[in-house]
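Partial view: only certain chains, each at its native spot in the assembly.
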């Protein structure tokens, strides 16, 4: 028999008399002194946000919390309708749609910008619009040549501009957290029409990703923050579904318009 | 063919130029003016919390966000280790353990107290400790007679008292939100040892449930708030697992200590 391994963590521990979180006494230091949003930042960054950072972080979470009847909200509502005893299952079902297509823009934009920013010289922090425009044009042209989409551009509904975009930039500027990721993303916003030949304004999910990356949060975790924000929206949707359900009508509408189509030869041979 | 049904919601809508949430303009009214915690309250209560309510709500979320290596945190870490590309899957796996045994105390306590409070006369809002003690003793004796556990009592580690308990009560009192649920729960805390014959102090998860119920939040959704709080903790655990994994060591420890035991007759006939 072997001795048990040890499991290191910097998050939480407790003794008979104390609960410690991130090296602080939960009861004495944290409760009432830190907002939930600030704690969420702290749990990942492993340092307390400054008031300005906290303000930007909360604003981005608020901007991502809900977008109405998205596929993920519908999936959560249908799951609640099928299994009302298990709210955790309905929330989990909603979060599981948080992948590349719908909830991934925040992370994708943060990662994309971070890759470029990481290769810039130290003096980039002092650059003005002209220098950033040059970097943006290079990045846009590279993406165009490779046939790759630049994440965070365009929105299916807000075709003339996402109303969240200027507000998040303003909050970050006021809070003093506007850094290279937002500077580059704004430059991309200025230059995209010229390079790409159609107008694809910066969307709010992308700006949120840029703003979070400027806070020094790891870009690998940006999807995690988007999922946290969306959890609040899902709890709201599930509560509505409890009081005033739409799941049964959605199900009935789909079921009544189902049309049986015999499998084609192509389908049954597909993969051969 | 039928006309499409309508799907009512009071959460969010958007047009080409605006995004509306809870009847407010997200960009103009909400971003920067409401914390993420306040928005989470609002999404369910369908009204903005007062500053005092917001303070209590945030404190309870903070108190529920993490408890170290719980089974749910371990499940999330093992899932991340198995499928690192899908952070949403790891968070979902962690939330799925948020059922009756571990994360249910907040909801169970809120529901339990609410059932009793709903049957009290209107003047209960003016009662002092003596009146609440009478109600508490009745409730405890009923539970004892029926062999039912009173939710929110006792803690496997904090046997002499959960350090979060007095702090949450103090914050609710200062914020002016302390109402019948907390009053009853505190009375249960005073009388439990006498009636039940052993010391089972009020635990923090139960106090959190009582404090949320006093905010007028529907007790059916308290588990949802506990899950939201826990999501922040899970994002923190997954980030640690990314940087400094323990999943492989946990897996190896379990695998190396697996012992094959032939099925007993009882097992193979069980259910007949």
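Going in written order, the chains are labelled A and B, and every chain counts its residues from 1.
Methods note: a residue touches a chain if its C-beta (ideal position, glycine included) is under 8 Å from a C-beta of that chain, and two chains touch if they have at least 3 such contacts.
These numbers were taken from a predicted model, which means no experiment stands behind them.
**Q** For this file, in which 2 copies are placed, how many copies does the full complex count?
**A** Number of identical chains in the whole complex: 4.
By definition in this document, only the chains that are shown with their structure count from here on.
**Q** With chain centres taken as the means of their Cα atoms, state the distance from subunit A to subunit B in Å.
**A** The answer is 24 Å.
**Q** So in the complex, the part of subunit A that touches subunit B is made up of which residues?
**A** 2, 4-5, 7-19, 21, 25-28, 30-32, 34-37, 39-40, 43-44, 55, 58-59, 61-63, 65-69, 86-89, 91-93, 95-99, 103, 157-160, 163-164, 166-168, 171, 204, 218, 220-221, 223-225, 227-229, 231-233, 235-240, 242, 244, 246, 249-250, 252-253, 256
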